[in-house]
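Note that this complex is displayed minus one protein chain, with the remaining chains in position.
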Amino acid sequence: MSDKPLSVHYINYLSLDKILDAQTPISKEKGGEAHEEMLFIIIHQTYELWFKQILHELNSAITLFEADRIDESSIGIVVGRMDRVNTILTTLVGQIDILETMSSLDFLDFRDYLSPASGFQSHQFRKIELILGLKIENRHQFGGCPYHSQFDGEHKKEVLALEENNSLFSLVEKWLERIPFLKMDGFDFIKKYEQSVNEMLQKEINNIQTADLTDQDRDLRLKMIDQNRKYFQRVLSKREHDKAMLDGETRLSYKATMSALLINLYRDEPILHSPYQFLRSLVELDHKISTWRFRHVQMVEKMLGLKIGTGGSSGQGYLKQTVDKHKFFTDLANISTLMISRSYLPSLPKITKDQLGYNYSK
Amino acid sequence: MSDKPLSVHYINYLSLDKILDAQTPISKEKGGEAHEEMLFIIIHQTYELWFKQILHELNSAITLFEADRIDESSIGIVVGRMDRVNTILTTLVGQIDILETMSSLDFLDFRDYLSPASGFQSHQFRKIELILGLKIENRHQFGGCPYHSQFDGEHKKEVLALEENNSLFSLVEKWLERIPFLKMDGFDFIKKYEQSVNEMLQKEINNIQTADLTDQDRDLRLKMIDQNRKYFQRVLSKREHDKAMLDGETRLSYKATMSALLINLYRDEPILHSPYQFLRSLVELDHKISTWRFRHVQMVEKMLGLKIGTGGSSGQGYLKQTVDKHKFFTDLANISTLMISRSYLPSLPKITKDQLGYNYSK
Amino acid sequence: MSDKPLSVHYINYLSLDKILDAQTPISKEKGGEAHEEMLFIIIHQTYELWFKQILHELNSAITLFEADRIDESSIGIVVGRMDRVNTILTTLVGQIDILETMSSLDFLDFRDYLSPASGFQSHQFRKIELILGLKIENRHQFGGCPYHSQFDGEHKKEVLALEENNSLFSLVEKWLERIPFLKMDGFDFIKKYEQSVNEMLQKEINNIQTADLTDQDRDLRLKMIDQNRKYFQRVLSKREHDKAMLDGETRLSYKATMSALLINLYRDEPILHSPYQFLRSLVELDHKISTWRFRHVQMVEKMLGLKIGTGGSSGQGYLKQTVDKHKFFTDLANISTLMISRSYLPSLPKITKDQLGYNYSK
Partner (left out) sequence: MSDKPLSVHYINYLSLDKILDAQTPISKEKGGEAHEEMLFIIIHQTYELWFKQILHELNSAITLFEADRIDESSIGIVVGRMDRVNTILTTLVGQIDILETMSSLDFLDFRDYLSPASGFQSHQFRKIELILGLKIENRHQFGGCPYHSQFDGEHKKEVLALEENNSLFSLVEKWLERIPFLKMDGFDFIKKYEQSVNEMLQKEINNIQTADLTDQDRDLRLKMIDQNRKYFQRVLSKREHDKAMLDGETRLSYKATMSALLINLYRDEPILHSPYQFLRSLVELDHKISTWRFRHVQMVEKMLGLKIGTGGSSGQGYLKQTVDKHKFFTDLANISTLMISRSYLPSLPKITKDQLGYNYSK
């Protein structure tokens, strides 16, 4: 027995007895251990550990956004945590390279034993999707059963509860609706912005009409501008926007969309700096998850070609569909369509500008 | 005047006078330099430099494969060069992060000046696609004109010539057709392989019928096996294969496909080690180019949303189509569908095995 | 002749005629082109292009910091640009992998022709070091001559001028000295901080004395705390700090150091968020340049072992020295030594807190 004083040892602190004792290759039980099964187990375990960390960060963001009053230092903190989630996702994408060192032939040494286990059965990944705001009706359905039929007991309950709870999407939407910038000191953002857009489009038309272009080119470009005009009109009209929401073409409310646009346009104002970084981090998150799905499809293609997946899934088919379809913040990415050059940006009245900024050098 | 002896200076060796004098932001000429235009120019120039290097490597591979007799040391050399191309592509994908530090708002400060210049006009990238084996009839067409209408003079001539020349795809196909392994010393690979597949499928059926499954599950699985059987039959039949080629479902010839399968299955044999690495590097190349296109789409989404591209292209639409469609070596990736576990692998006669391997330890 | 209207073509916009015509392998002139020389030229050209971009960003930061009055939106802009520089450096580190696909044997096919050209002769890299704040007296000297003896004419003049100009280091130091937070509304930061440190150290001592430790362990820990106390005392004393500056142990002035400490401790306050991100980006920059040098040393080791470099330099020796010695912002990294847990952080008076923050939700 050790007479050392009780103190924290690395091995205990990290529960390494549990962690390093949790790998039980089935091929070994069946009598012939396939060398590569260990890799298959361990890489999935690291994925699940990182999913737990992502949930830890997302849940903390949910808590901060559920507060009655969200001050700028909360946004600063969330920016840091979303940045962490995105850095984790960079690692998750990158480490697919490790799994790709296992070849198709290696995988076949133990693949049959796994059936019907499948990545579809990761409750943590479903939770991530739910917390971000993926609704069951927006999922690409696979096979005849809803995704949660994969789960039992506690896991099922948790997953179903999340369908009802606030998602990051809905909380961000509410926050955008609440921030008080659309009408400040008599500055009516939407009206001013609309004027600027019209001015910009008119100038583009003038440029095209005086440019040395072939008739065909001129017509093509004028047509493009007309399309742009319609796009702007549709987006700026609350009625059209509400219709697009009903049709499932857009999810973010009119008011939230306008606030997001304002933040993107006036992001150089100090007070809008963190909100801008936050909105950008959500688009980044969306893209990184898509990239992970995309690389996942490639990995499956290398490993299985067109073979059927272990859970009875057509390896690539389902995954391919989710790359584009299971996105959360497309509406925020599409704000870019509405951006106009700084030279057309409506200038803020001085009083507003002073409120949005501060100076600290003498 | 310098009285130093003539010798190589870094600045001259790299022609830095040319390289560093080749950035002329249009916004500067127009009177108001947009800070971010420099980045836009420089990143595209690095892309073009790397494209030149990729062409240098691919052309050397073409030369080696055009030889009458291709020995294994050539394959070894090409493996090294394809590995280099893939490492370059990793950098090309990664450096999209740099461009993404430029925001939509920054881009709009100079975007209008660029029209109608566009990445479509990169003759080097078209050459890469052509050398790898993309035929004009397999391209996703954009707008009303063929892709080469973007080019004039020498560039157009070069591009059109490449449509006629040997591509890496066609040379690899010929090489696969020539290698003499399908029938060795009375070992008829295709026949043996077919027997093994049947044996494997029968065993799977037996397993399912004795397993403790619900009726629904059992039927589902038996159906899957039946699909697999049909897939194998179709692929192994030369007639079916030739038909699939006519229908545009596959491009690689029957004989080449069988050789590629053999290389993948017997890759542990020393003589097949380099050929296997080579085939794998081609699939890798395909995946990396797709990933680059995919990330490119995301970058454009961040920058422009749904805006029309500078060359009149709908920013994302065309690019999105090419991610999947402009692939070169899908048939090699699909070999994975035909892989069978090592335990079913037909064993080679000793004489064949000796021919394929060597030992050098005492 | 083309009757198309004059408009911007990608090839012209990027001066691709110059860029793609600037590769002239010497081995080709000498009669036997070494396949790998092209890679050697092109990778160095991409490095130089990126150096130009880094200089573009750093110079813009210099300009913003030379202003009489630096407002927070400038800091926000600089944060974005430093982030870009760091993303570029990530690519520069990563693309060493490409050069490492060239082996020692490949390099020897043309290495002899290059002598005495050498990376030491990159005037742009010297400019980056100078703009960041590396002084000639802090350089690891190599051979008998000062580093600028490698340059002639215009390049030499530019480099020497930069020795005299404002560096980012000196401008950041001045900015830190000017920001008015050390004494706000009767809140004397240094005094308060010193009290907190003493309180913290005393609590640590109490903990150790009551803990169940062996005598040896207890003594060791008490000794460590005593060292810490001395460290804090030395750093907080202006006189000791000035002495350390004279001795070359530290470069950043006392007042600037204290402001940097304050920013790091109170970074959750909205007004200090961007300044904190900026300081962190400088440490990040330092680390990335060091990592680049470190990987560079490894690459040279692989390529040349202990061979003498082309410019007469002992391949690894010089580079190894610069990894640690040519750092710019070590004093900012060392601020971490002075950090204390949030629980000991002196709380700000309400009036100060209001000045530093803002709220915008209803």
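All chains are identified by letter, namely A, B and C, in their written order; residue positions are counted from 1 within each chain.
The rule we apply is simple: contacts are C-beta pairs under 8 Å (C-beta built on N, C-alpha and C of every residue); 3 or more make two chains touch, one makes a residue touch a chain.
The structure presented is a predicted model; accordingly, all values stated were derived computationally and were not measured.
Only one residue in the set C:98, C:172, C:283 or C:348 touches the chain that does not appear here, and it is C:283. Here one chain is not drawn; of A:121, A:138, A:198 or A:321, the residue touching it is A:121. Seen across the whole complex, the unshown chain contacts subunit C at 103-105, 108-109, 111-112, 204, 220-221, 224, 227-228, 231, 264-265, 267, 280, 283, 287, 290-291, 294-295, 298, 301-308, 312, 333-343. Residues of subunit B that touch the chain left out of the display are 5-6, 69-73, 76-77, 175, 178-181, 211-214, 217, 268-271, 273-274, 357-362. Residues touching the missing chain, restricted to subunit A, are 2, 7-16, 18-24, 26, 35, 38-39, 41-46, 48-50, 52-53, 56, 60, 80, 83-84, 87-88, 90-91, 94-95, 97-98, 101-102, 113-124, 152, 155 (touch as defined at the top).
In the analysis below, only the chains that are shown with their structure count from here on.
Chain A has the Cα centre that lies closest to the mean of all protein Cα atoms in view. In a homomeric contact, the two copies may use the same or different surfaces; for subunit B and subunit C, over half of the interface residue numbers are shared, pointing to the same surface.
Per-chain Cα centroids separate subunit A from subunit B by 29 Å. Subunit B and subunit C have centres, each the mean of its CA atoms, that are 38 Å apart. Counting partner chains per residue, subunit A shows two or more touched chains at no residue at all.
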